[in-house]
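What follows is one structure encoded as structure tokens, with my remarks underneath.
For this view, one protein chain was removed and the others were kept in their places.
Presenting subunit A:
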Amino acid sequence: MLAQRVAQQSLRRLAATPSRNAALLKFSLTPTAILTSPQFRQVATQKMTPTDSYQILVEQRKKRPTSPHLTIYEPQIPWILSALNRITGSVLSGAFYIFGSAYLVAPLLGWNLSSVSMAAAFGSWPVIAKVATKLLLAFPFTFHSFNGLRHLAWDMGKAFKNQTVIKSGWAVVGLSTVSALALALFV
């Protein structure tokens, strides 16, 4: 075992490049160094203040990859409907907030936002504008309502399987589109 080690060490000495470091060569040829066998690693170290190393860390962090944009993801029904849920909710709540605050400030600005005048104003619009406005409000309403049921089911820990999520997603798309059209055209 010892003989093998000695052979290994001397092989290493032989393979080492003599021109690299004169001091190393001298040291490795000294007989006392053979059995103590120091390991040499030619790593350059630098003395560095904490602020210097901090600066290096900052430089490296600047080169970390940033989050890619949504467009790199394959369009899939779960995440698209999730985004749509927030968008439709914001549209509905935005309309709700705008109406509520407008009704409060209406007397100050001389607007008449009573239900009678609003109904009269809306009734005087052309049919296409009426249907378009109704669709623009009805679809967010139906979608957010049906998708909300889906979310409540998930919150109870149900219908979580991937295939179920995809199927229920398409069901919500179909139901909300049909019911929105019905509300806009026939009600």
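Simple rule for what comes next: a residue touches a chain if its C-beta (ideal position, glycine included) is under 8 Å from a C-beta of that chain, and two chains touch if they have at least 3 such contacts; residues count from 1.
By our rule, contacts and distances are computed from a predicted model.
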Subject >> Identity of the absent chain, which is to be given by its UniProt protein name, from "WD40-repeat-containing domain protein", "RING-type E3 ubiquitin transferase", "Eukaryotic translation initiation factor 3 subunit H" or "Succinate dehydrogenase [ubiquinone] cytochrome b small subunit" >> reply: "Succinate dehydrogenase [ubiquinone] cytochrome b small subunit"
Original post:
Of the listed residues A:L109, A:I128 or A:V187, which contacts the missing chain in the full complex?
Top reply: A:V187
Original post:
Looking at the whole complex, which of A:W79, A:F96 or A:W170 touches the chain that is not displayed?
Top reply: A:F96
Original post:
Which residues does subunit A use to touch the chain missing from this display?
Top reply: 4, 7-8, 11-12, 15-17, 41-46, 48, 53-54, 56-69, 71-72, 86, 89-90, 92-93, 96-97, 99-105, 114-116, 118-120, 122-123, 134, 145, 148-149, 151-152, 155, 187
